[in-house]
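A single protein chain has been removed from this complex, and every other one stays in its place.
Moving on, here comes subunit A:
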Amino acid sequence: MRPILLQGHERSLNQIKYNRDGDLLFSVAKDKVVCAWFTSNGERLGTYSGHQGAVWTVDVSPNNRLLATGAADNTIKLWNIKTGECVKTWENPTAIKRVQFSEDGSRLLAVSEKRMGYLGTIVVYSINYGDDLTEQSDEQDLKITCEEAKATVAGWSYLDKYIIAGHEDGSVSQYDSKTGETLLNVEVHEFDTTINDIQFSPDRTYFLTAGKDKTAKILSSRNLEILKNYTADTPLNTAAITPRKDFVILGGGQAAMDVTTTSARQGKFEARFYHKIFEDEIGRVRGHFGPLNTIAVHPRGVSYASGGEDGYVRMHHFDKSYFDFMYEVEREAARK
């Protein structure tokens, strides 16, 4: 497996995302630039410039027409993917930490930071895909305010029925996506440890959370029941579910502020592969010089990419040994 190194950013990566077809990869970092890459050869398609601060989050619309980004300059921007133009900017009182398009792409949620007297919120906008992409409504469709602990990450469940959010206190909540009503709130990770990432399965019926308490958990979208638990030996920044093979990839490492005081070997800057069902660690992939901030998996499960504190995106196309690996029971089941 020869990774392709993408050096489009000068500062640490915040999020990377594949589009639905898996031919494009989008990356955002603390250096204000949004990059689009072809996944087949690592060629950079272009950059989207306009943000005035660190870009925290990115998402691609399912029809590959719009790109949404949220940044520390308190704005959510929509971009025309093909031309690189900014088509819409929504202002917000505080920084945007996470954006995600709904499953059908008709709505966009954004998680805002709790700061300067403003409480953390989750806001939802309607997205219009007419001929003129700049025609977007300024009206907020929905606004959920997190009174207790601010939300750090959020996403849409299956059929866009719920909005599921991870909080800074380690709990996960389920909101009704129509009314914004809180349906469930479950303490999932150790109390007072931030949930750093939430990624959904392809059908969005379950999701994977990555916590600062060194664990990642799979929860059911329907009732927030904990289905699986993966324990690592380092705080986790990100976790992804691999389609095609039943694995999960966890990424983390020493916090950025502690990096200089630990050697690269101790820092544990590796992508860890766990078996999704058996919860065993099955391997690691080295390469980054800093903690892994974000991991994304190709929607068909043929490659994965990781973005690190070191400013690099490493894109790995899996080779045969990855696809061949099976547990005995899996092999037997496959034979039948």
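To be clear about the criterion, a residue touches a chain if its C-beta (ideal position, glycine included) is under 8 Å from a C-beta of that chain, and two chains touch if they have at least 3 such contacts; residues count from 1.
The rule is short, and it goes like this: contacts and distances are computed from a predicted model.
Visitor: What protein name does the UniProt record of the undisplayed chain give, "Translation initiation factor eIF3 subunit g", "Exosome complex component RRP41", "Ribophorin II" or "Ras-related protein RHN1"?
Guide: UniProt lists the chain that is not shown as "Translation initiation factor eIF3 subunit g".
Visitor: Among A:Gln7, A:Gln52, A:Thr179 or A:Asn229, exactly one should touch the missing chain; which is it?
Guide: For the chain that is not drawn, the touching residue is A:Gln7.
Visitor: Who touches the missing chain here, A:Ile127, A:Ile163, A:Ala232 or A:Val285?
Guide: A:Val285
Visitor: Consider the whole complex, including the chain that is not shown, and state which of A:Asp23, A:Asp141 or A:Asp169 touches that chain.
Guide: Candidates A:Asp23, A:Asp141 or A:Asp169; residue touching the omitted chain: A:Asp23.
Visitor: List the subunit A residues touching the unshown chain?
Guide: 1-8, 21, 23-24, 33, 37-38, 41-49, 64, 82-84, 247, 273, 280-287, 314, 316, 318-319, 321-322, 325, 327
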